[in-house]
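The next block holds one structure in the form of structure tokens; read it before the comments.
All protein chains but one are shown at their positions in the complex.
Then we have chain A:
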Amino acid sequence: MGNLETDAAAPFEQSYATTNGNGKPANPAMEEEEDHETLMQRKFSAPAYTEIKTRKNAAKVSSAHRLKNIANGGYHPAKQLHLNGHAKTAVSDREFKSSQADGVLSPEQEHYQKSSFEEVPLHTACLTYLGFYLLMILGYINQLLFVPKVAKEKGRDGYVALYDAFESFYSRYVYRRIRDCWNRPICSVPGDELTLKDRVTNDYGWSFKFTGTQTRCLNLGSYNYLGFASSTGTCADNSEATARQLGLAYCSSRSELGETQLLADLERQTARYFGVEDAIVFGMGFATNALNLPSLLSPGCLVVSDEKNHASIILGLRLSGATIKVFKHNNMRDLDRVLRQAVVYGNPKAGGKPWKKIMIIVEGVFSMEGSIVRLPEVIALKKKYKAYLYLDEAHSVGAMGPNGGGVTDYFRADAKDVDILMGTFTKSFGSAGGYIAGSKKLIDFLRANSHAHCYASSISPPIAQQIYTSMRIIMGEDGTDIGRQKINQLARNARYFRKRLAQIGVITYGHEDSPVVPMLVYLFSKIGAVVRTLTTRHIAVVGAGFPATPIMEGRIRFCLSAAHTKEQLDYALDVIDEISDDFGLKYSRKPKDLNPIEY
């Protein structure tokens, strides 16, 4: 029955369960002694891999040849355990273009010039829906015919069922088939490479067992944009020293006994980082949105929110009681339409009285789309309609702009034009937590009214120290240009990687300067197949499908990092090129630039 499924999902499931061909022995030294030939053989013998090969015999010879080239020459994560990939390639800065908008064309024209977006081919769209429904139907049959192996609720007979029927069906019979592609445990720093703890499933994804082996992978999945995730170096040293000096926690909220000089310094530093008057920091990025939006908004306020905004924003808005109107993703015409209607017609629930406040909420870089907000146009609209602007820079702070200052820096916009600058410290700063920066009036208001500031616990000292140190490095206040190098390296990596992908012929979404690169694979089963195959080739990536994306737009997401070298990216790109042939991922019908891409 499994073979009826779309593409190769079912055979993979089985193979993943039994194979350990991709697994490396726990002892890395052993692996290195093996010669390349054995390594290659083991790779080819991985059942998942054989399956693809037999289905596409024509490409066999040429790709095998290419594969050999990849493995023999240059970079391979399985062989670089001790190098840690930190040997940076010397690149001349001659023609380097930093992460910044050109500003030559109008913002709108520049946006269209630099954003990639391609309509899905019709037959792929049909196939995707067909594949998805097939999966669902098979799931239903499966549920009917076989006794579902589901944990039963004990001692609650006669109670109303706890879960929605569709929800549990979806997670048991659809998501489960590719469940192994998420929540993969790692046992190393999530740096440019990471070490996966191999696990197998003997029951089609219901449960997993560890094999005891590990796989070293190139990490294209973590949000380590500036490469500050590291267990050595200044940041780690400072954090350890602070942990020893101040302990691991305060066991109190900021408003009781959790206020320290370190946090005050961090807030001042954050305000300086953005060139605004003041800032406030919190212990969790998610909570920064979810627990501050309610204090800024109330019923009778209108929020105009991008349709792709993050769940934490949506939760915060739900808690606030404000009215929410959604505009099409990054579509300025739609934003203008929504704002115009809102101002002209007022609040229909209050008989057309004007809205108390109108707030536009957008993200700097959208994490699933890889797009950059069209900030100059948003600011113009905000001014025109006297709305307030809340900018979530979770993925853009540090990663965008010539100084790492986020999208305001990227567009050379005045940070003061953005009323509320919000962001997280999890990503570019390699730590945890979030901030809000803005005018002193705003921050004082938040200190007095923010749920997180009053009730949630204070940031742990070593975590705060990591933010403080990495921020100083980015700003160049440590007296080196390491921060600048990191920012430039990331900008270079992002552009190179996107251009090469376009050359390969896969469809990517988003802006050419964005370090988040979604590659469209459309079909649900292809998400699983690509993630698994890339793992056998020692590349760790993230897949995203329904419900995180529309049903039709399953995708693989690459997150680039300043820690990646050109060799690492080339390795990844060569492998992607090869597997896109095998899986038929080269959907793009745009003309390709066949000239070699300059790094």
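The working rule: a residue touches a chain if its C-beta (ideal position, glycine included) is under 8 Å from a C-beta of that chain, and two chains touch if they have at least 3 such contacts; residues count from 1.
One rule holds for everything that comes next: contacts and distances are computed from a predicted model.
*Asks:* UniProt names the one chain left off this complex as which of "Serine palmitoyltransferase 1", "Multifunctional methyltransferase subunit TRM112-like protein", "Translation initiation factor eIF2B subunit alpha" or "RabGAP/TBC"?
*Replies:* "Serine palmitoyltransferase 1"
*Asks:* One chain isn't shown here. Among A:V200, A:A415 or A:A432, which residue touches it?
*Replies:* That would be A:A432, which touches the missing chain.
*Asks:* Given the contact definition stated above, which residue among A:A540, A:L560 or A:I579 touches the chain not shown here?
*Replies:* A:A540
*Asks:* Please pick, from A:Y173, A:Y204 or A:Y223, the residue that touches the omitted chain in the full complex.
*Replies:* A:Y223
*Asks:* Just name the one of A:L135, A:L421, A:L442 or A:A572 that touches the chain not displayed here.
*Replies:* Among A:L135, A:L421, A:L442 or A:A572, only A:L442 touches the chain that is not shown.
*Asks:* In the whole complex, what residues of chain A lie against the chain that is missing from view?
*Replies:* Per the touch rule, chain A residues meeting the hidden chain are 150-156, 158-164, 167, 171, 175, 182-191, 194, 197, 219, 221-224, 228-232, 235-236, 239-240, 243-253, 255-261, 264, 283-287, 290-291, 294-296, 310-312, 315, 318-319, 340, 343-345, 348, 352, 354-358, 384-388, 419-420, 424-427, 429-432, 441-442, 444-449, 451-457, 460, 462-463, 466, 540, 542.
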